[in-house]
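Apart from one protein chain that is not included, each protein chain of the complex appears where it belongs.
And then chain A:
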Amino acid sequence: MSDIQATPGKITVVALVENKPGVLNRVASLFRRRAFNVDSLTVGRTHRPYVSRMTIVVDSERADAHKIAANLSKLINVIDVQILTDTPHVSRDLALIKVRSDDAESRNELTEICERHPARIIDIGPEVAIVEMVGTEQAVAEFIEQVRPIGIVEMIRTGVVAMGRGTRIHDTEYEPVFKKNGVAEHMNVL
């Protein structure tokens, strides 16, 4: 499923960053300082040991794509920035939802809803079940609304991760001068 514009009024930004301590803090501090409203921010490893990748979804009311990209690029540890909003891309959000399952009715209902979505029950007990749902931000939101009447007990969404289709982000065989502080085994951007 490809979405040209994930959600109206939102800007989706991808940043490749050096995998070093403090980088997430620098990015978060920049967004706060420039009064860009962050909807979600995710960080994760890439196939390159010294490069991490962030997907940031920003409210477009106080920011435009150029502003965000230009400011992010100013951070020394940001290797490259790509704005995905208007280019074809795929995006995924993951939710873990703990739902009431203390009677047959609720369990049946949950199973039915899950069959209609890319969702599955990954844990079930006499009181509550945990469901995992993966999809676009929109799809996850819709799923949550269907589950809500059963009774949500706990919930977490990871925030959006996104990737351009067909295009390729400017990538480097980046290796830091000092490797000890940015090794593949652990994430260090915090």
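A few remarks follow.
Here, a contact is a pair of C-beta atoms (placed from the backbone, for glycine too) under 8 Å apart; a residue touches a chain by one contact, two chains touch by 3 or more; residues count from 1.
As a convention for this text, contacts and distances are computed from a predicted model.
The complex includes a chain that is not drawn, and of the options "Acetyl-CoA C-acetyltransferase", "Sugar ABC transporter permease", "Ni/Fe hydrogenase subunit gamma" or "Acetolactate synthase" the UniProt name matching it is "Acetolactate synthase".
Only one of the listed residues, A:Leu41, A:Met54 or A:Ile79, touches the absent chain: A:Ile79. Set against the missing chain, the residues A:Asn71, A:Ser101 or A:Thr136 yield one that touches it, A:Asn71.
The omitted chain makes contact with chain A at the following residues, 17-18, 21-22, 25-26, 29, 33, 66-67, 70-71, 73-80, 172, 174, 177-178, 180-181.
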